[in-house]
Structure formats: structure tokens, C-alpha cells
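All protein chains but one are shown at their positions in the complex.
Here the chain labels run A, B and C in written order, and each chain numbers its own residues starting at 1.
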Amino acid sequence: MKVLLRKILNLMIALLIVTLLTFLALQVIPGDPVTKMLGADATAAQAAQLRTRLGLDQPVLVRYGRWLLSFLKGDPGISYSYSMPVAEMLKGKLSVTVILTALSFAMTVLISIPLGILTARSESVRVNHFFLIMDQLFMALPPFFIGILSVYLFGIVLKLFAPGTYVPLSESVAGGLGYLLLPALAMALPRSAMTVKMLRSSIRSQMAEDYVRTARSRGLTDSQILHRHALRGAMVPVVTFLAQSAAEIMTGTIIIEQVFTIPGLGRLLLSSIGSRDFPVVQAIVVLMAVFVILVNFAADLINMAIDPRIRVS
Amino acid sequence: MTESVLEVRHVSSYYTKARRLSGTHSGFGERDMQVLRDVTFSIQKGETLGLVGESGSGKTTLCRAVLGLGMDYEGEIIHHTDHPQMVFQDPYSSLNPARTVGWTLREALRAGERRGKRASRPLVPEILGQVGLSEEYIDRYPYELSGGQRQRVCIAAAVIQRPQLILLDEPVSALDVTIQAQILRLLVRLKKEFGLSYLFISHDLNVIYQICDRVLVMKQGEIVESGDVRQVYEDPQHDYTKMLLAAVD
Amino acid sequence: MKIRKNGFLKTGEIMSLVLATVIVTGFFWTPYGTTAMNAAEKTLPPSLHHLLGTDNFGRDVFSRVISGAGTSFLIALGVVAVGCIGGVLIGSLCGYFGGIADAVLMRVCDAITAFPAILLALVVVSLFGGGMANILLCLGLLFIPSFARVVRTEVARVRDMNYIQSARLMGVSTGRILLRHILPNTFPVLLPAVTIGFNNAVLAEASMSFLGVGIQPPQASLGSMLKDSQTYLNTAPWYALGTGGMIVLLVLAVSLLSEGIQQGTGRGQV
Partner (left out) sequence: MDQTAGEPAGVRSMDRHGEKEGTRQTFGRTSCGDSGDEMTDRQSQKNSGQQAPDLLKVSGLRVHFHNAAPERYAVNGVSFSLKRGDTLGIVGESGSGKTVTAMCVSGLMPRGKADEEGSILLDGREMFSCSEENLRRIRGQDVGVVFQDPMTTFDPLCRIGRQVEEALTVRGIPKMERRKRAVEAMGLAGLRDAEELYSRYPYELSGGMLQRASIAAAMITKPKLLICDEVTTALDVLIQEQILELLRNLNEDYGMTILFISHDLHVVKKICKSVLVMERGKIVESGETAEVFARPQHAYTKKLIASIPARAERCRTYD
């Protein structure tokens, strides 16, 4: 229990630090949003007025506090470029990115866990070599290149889908999900290859432990040993790695949305960076950071459930 | 009496609570507090002093305190000689896996020279010969050696700077019995040759009996019995010593 | 350390050697100028004259791919150098001395490694401007924590080994213990970290350039070329294939090399 409380405390601190850092980073960037919003020929009075309205005349920490409070209430501010609430702008896009991430992560888990177990159990040298080579190959394929290849193959050569025609889920669930399958797969494939490799070596090293021989001496079959014992231990590093993968996938969407022209957070982030629309950039970066921290926290909790020793130290 | 090489006076040491928690915390089991309690003894020149006790009795803690390897303690530890050396139990973690035998020994020589022992510089092959290894071992890596061979190299590295005191922490416990006997004989020979003093730590009273002049029996950080080896063997006073003796009989 | 030969190592060696030759040659000479446009030769398919065809400006894709690979290579090398040197420095000092500085620094490192480097790099570089120096510095700094963590763990493990205690008793100075006794033992874990770092750096640079915040045109960069090629996927698919293929080859060569070395030293999988 004590460990859990400490972990939660750490989590809070991490969240605070990340939000603060993001906030500060965007304050030191050259370029004044006020001149940008009003144009070059605005009067000093107009500028000062806008400054007060946006709260830009306050000290940095006060602004951070205000921003954090309203962010927690679900209001991350007002866009400089469009003068509309950031929350409004994020609404539809956030769900697309979240679904894409979830889809891709689910694919990674569904592909890599069974495959990892399968290859770890195989004793054939050939099968092992085949999988090692496939691992290397897929790990070397960057998601955006897989994306481009699949756009070419499925979109242009086979004409199975039309690139750039994403329909929002609100209009057509099947159509929207269908369009997200390929981008999700493009991100999932290299991640799966890495996870398979990791899971396999993790299982192998567990199966070399002394307790496996003991279990064998009790009359357990290899697959009973794997399922009753080795797999649990083997999952600890894999869970941590999967959490990292979820984070990588989330940020990977920025690029893959670009490749498949999906209107998600990534595209919004890029256009906002281009137009120096800091409230939007800030909101997106903080959202992604919070996601990353929460995912890692979840992995910690899962590992605590798996390994009793983590609970006490 | 002859001059002493080491005096330990009223040394006590405590493990901080946090450390204990992270290490071996549990509500169960036969566990001891890892504490030294008012330990006092001295080692005479040319003497082999045995220190016997079970794991967790504080033997290793005492060793670290004596060598000044990051142990906090109360009391006094007075060295009458320079730079005592140590030979560890596990010959597998005692040699740098990334370095050859020759490199390790040359490094010990080099460090010795920096301490101003340039006068009698022995050569690496010569040292290897002294511990019963041929010249061909110079270019070997530790993983190419057996447990006994590694322990010989460790002993070579320990005597290379010609210290007067060597601490031996269970130096033969990890070895086969016939190898144990060889290493013990080597230790005895080197002691005569170089006029060494040993602090010989072991859980095995029989090994202690073979090689030591005097013995300290340690239980939970406390010395419960000490004296001439023969005397302790033939007429143990403390119950714990009697139990230990009965166990190895 | 003896390394047994194996298939991965051999393939990796050959690939790396060929790629290195091509890339180094590319610094001094390419079949065509990397920025030389030729209106008469727009989007030509691969031929003996243009091994990978030409792009929409009539530039030779092969020449540009080589030059872009050179850029990627230099940046990745620089990033790994910055990250590795910084990481080894911080990691070994933290691992050896421990204490509060260690705890704080490692917390920070944890936070940064948990966070995908590419997102941070993206924001920072896009706001401060692209260009090789900025990318290199930014990615390099972001890569320090991952190296520091690996090195720290290993140094902290080795520090308590008996052979280090022995060295201390022999009177070997602390600096020498760190440098000559402990560091060689971190090479086995540092090597995979370096290769992974190299590949991550190649991918990060490509990603950033792909998003238009990295290397700026007309300098050839695999990422920005891939971005351009997307528009002409219909008419000039070789453009995308050649460019992306080069990224894959670069990454593959290094990871095969790493896998081969790990298997050859008995640390890999069978």
C-alpha cells in the first residue's frame, strides 16, 4: 500500500513537472503572439488591452497556475490563430488520434504476444532463424515508410481504398475504422517485431531459471511450466516495453496522420506549430505527455500485480 | 608478545533501517540484525587469526570495516601496517572479466609502484610461478580459468604488493575439496615465504582448525568465544561454539 | 572479447561496408549534382543513366539518396556521439558515486526517456528552426538520458564487484578504476545502446524532415525527399521506394551488425 501511495505521489509530481516544463518552454520561444494576432499596425493600447485579456501581463508562474486550473476544468485556453476555444478545436481530432493509437496498440499486443510465445516454444533452429530475420527486417521498417508503401500498394496499385478520404467516425463507423486499419498496422508492425524479440528472449531466460527444472521434476509439461510460471516472470519487462510502445505509437500518429491525411491531433499540432499558435501546441503536447505518464503508471501497476517483490521495494 | 599488525577496539556498526527494509525485510525466518557489537581483537605479526560464524553474523561487515570499504562504525581500528589486501570467497566475481590475468597483475604492480614500492619489483611470470601457475596464463581471461586457478590469481594479486596482512573471506568455500586442500597449502607456504599475517574468515570450523593459530567465534555481530584453536576445539566454552563444532563433526 | 562469426554479423558487415563506401563517396562525388534540375528529364523511371530514376524536378534520385543518406549518417553519428559521451559521463559518475545528485539526475533521465524523444525534438526544432546543427544538438541532448541510464546501471553493478574492491585496496586511483577497470565492462551493454541510438537517430531525423521541420530543402534529406515523393507516388513510385529503401538499409545494416555482435559474444538469442 505504501509503495502504491508513493507511486501515486511520484505520478503527480511527474505530471506537474511535465506541464510546467511544457508551459515554460513555450514562453521562451521568440515571437510575440499579440503582434501576430493584431498584425503589425496595431496600436500599443490595443496590444496592451489584448495582453490583459489573454493574461499575458501576469508573472509566468501565475499564468501557469491559472492555465493549469482551467486546463483541469477542461478549458486549455483560446487559440491565437482562430480565436476560438482550444477545447473546441481538439474535440473531434482527439478522438481520431486516440482511436488510431488504441487500434495500433491492440494490433501490437495481438500480433506480438502469441507470436512471441510461439517462437519461444519452438525448438527448431530453422523456425528460430526465420523469426530472427523477420524481426530484424520489420524492426528496420519505419512506420511512415510502411505507410507510404501501403498507400502505393493498396491505394494506387490495387485501388482498395482512396488515400485522403477519411470519413469521421460520426458519419460512418465502419468506413472510419476501415480507413484507420492500414495506418494502425503501419505503426504496429515494427513495434510488434520488437516486442516479439523481447518477449522471446524474456521467456527464454525465464525457461533457463532453476525453478523450471524444479517444476519439471514435479511432472509438469513444458507448456504447463510456461503458463503456470515462466510467462508471468517473462511479462514484467515486456509490460514496461509495451507501455513505451504505446507512447511511441501515440507520437507516431503525428507522422502517420500526415502520410494518410487523417485529421487528427498530429496534423493540428503541425499546423499550430507553423502558425505559432501556442495554446494549441501546449494543449496537445501536455495531453500527449499526460498520456505517456499514465501509460507508464499503468505498466507499473500491472507489474506490481505480477511481481510481489516490486510491491515491497 | 610480538608486535601486532592490526588492533580492533570496541567496534560497533549498525545497518540503517531503510537499508534493512529494502534488503531482507520480512516478518519471517531466522534472520539476524546485521550489527557489530563491541568487537575487540588484534592480530599479531605472522599469525593466522580465524573468524568463524554463520552468514549474517557480521563477518563480512567486520572485514569491510577493517579495510575501510565504505562501512560506518564506532570504535577504533588501528593498522600497524600499510595497505592490507583481501581475497574474496567467490572467485568468479573477484577477477575483472574484461581483463587478462597479466593485466590484472601488472595493474597491481603499477599501483604498488605508485605507493613507492619500486625497490623489489617482481615480474608477473615470477608471481604466477609463486602461486603455482605457468607463464601461459598471462594472456588468459578469467572465464578461461577454473575456480581454483582464479583463486590462485587472486592470491597472486593480493601478495604482489607484499602486504603484511591479508584478509581471506571464505577463500576456499566455493572450491572442490581437493582444490581446497591445495589452496590452503599454498596460503600456508606464502605466509612462511613472505611473513604474512592472515585474518581467515570461514563458516567451516574444520578449515579454520587446519590453518589458524587463534580463532574468534562470532554470533550476531558479537564475539562469543576466542582463544587458541586447539583449546577452543578441545574445550569449547560457549554453547554456540559447541553447536558449531557438533555440526561439523 | 572474442566474437564468433555468424550469419547476422557477416551480412551486417558486408552491408555496412558497402553503405559506408557509397556514403563516403557521396560526400565528394555523386553521379549527378544533388540539386541540379533538368526540365527535360522529369520523373524518369529507373534506367542505367538514372539508377533510381529522376524526381519531379528532373534531379537524379540516386544521387540525392546517397547525399541524403550522408546527411542522415552524419547527424546520427553526431547524435550518438553527443548522447554517448554525455551519457557515459553522467551515467558513470552517478553510478559510481551515487547519492542525491544521482537520485535527482536519474529521475530527470527517467522522465525524459519515458517521453518519446521525437515529440520533444519536433517541438523544439520547429520553434527554434531546423538545420543540421540544431537537429544534431537537440536530438543529441535528448539521447543522453538513455545512455546515462544504461551506463549507470552497469557501473553501479560493477562498482560493488569484488575485483573493484580489490583494485581499491591495491591503491588504484578512483579515476583509473572508473576508466580502466569499470568502463571496459560496460562496453557489452553500451554497444547495443549505441546501435539502437544510431537507428533511432536516423529515424528521428527522417521523421522530422518528413514533417518539414528538419533539414531544409534544397539540401537532400531522406525524410524530406520521402515527403516530396508522396505527392508523386502515382507517377514516380521509384522516388519513394528508393528513398525509403535507403532508410531501411541504413537501419538494417546497423542492427544486423549489432545483433551479430551480440550473438557472437553469446549474449544474443539462438
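Methods note: a residue touches a chain if its C-beta (ideal position, glycine included) is under 8 Å from a C-beta of that chain, and two chains touch if they have at least 3 such contacts.
The structure presented is a predicted model; accordingly, all values stated were derived computationally and were not measured.
Undergrad: From the touch rule at the top of the page, work out which displayed chains the omitted chain touches.
TA: A, B
Undergrad: Out of A:Thr35, A:Thr221 or A:Ser271, which residue would touch the omitted chain in the full complex?
TA: A:Thr221
Undergrad: Could you tell me which of B:Val35, B:Leu184 or B:Val224 touches the chain that is not displayed?
TA: If we include the chain that is not displayed, B:Leu184 is the one touching it.
Undergrad: Tell me, which residues in chain A touch the chain that this view leaves out?
TA: Chain A touches the chain not shown through residues 209-211, 213-221, 224, 228-229, 232-233, 306-309.
Undergrad: For the chain that got dropped from the picture, name the residues of chain B it touches.
TA: So the residues of chain B touching the unseen chain are 26-31, 54-55, 176-181, 184-185, 187-189, 203-207, 209-211, 233, 243-244, 246-248.
One rule holds for everything that comes next: only the chains that are shown with their structure count from here on.
Undergrad: Which pair, A-C or B-C, has more C-beta contacts?
TA: Between the chain pairs A-C and B-C, A-C carries more contacts.
Undergrad: Would you identify the chain whose C-alpha centroid lies closest to the centroid of all protein C-alpha atoms displayed?
TA: Chain C is the most central one.
Undergrad: Round to the nearest whole Å and give the separation of the Cα centres of chain A and chain B.
TA: 54
Undergrad: If you average the Cα atoms of chain A and of chain C to get two centres, how far apart are those centres in Å?
TA: 22
Undergrad: Can you check how far apart chain B and chain C are, centre to centre, with Cα atoms defining each centre and the answer in Å?
TA: Spacing between the chain centres: roughly 48 Å.
Undergrad: Note which residues of chain C are touching chain B in the complex, please.
TA: Residue positions touching the partner: 1, 161-163, 165-173, 180-181, 184-185, 187.
Undergrad: Quick one: in the complex, what on chain A touches chain C?
TA: Within the complex, chain A touches chain C at residues 14, 17-18, 25-26, 29, 125, 128-129, 132, 136-137, 139-142, 144-145, 148-149, 151-152, 156, 197, 200-201, 204, 244, 247-248, 250-251, 254-255, 258-259, 270, 273-274, 276, 281, 285, 288-289, 292-293, 296.
Undergrad: Please output the residues of chain B touching chain C within their complex, sorted ascending.
TA: Touch list, chain B to chain C: 67, 69, 83-86, 88, 90, 93-99, 104, 107-108, 111-112, 114-115, 154, 157-158, 161.
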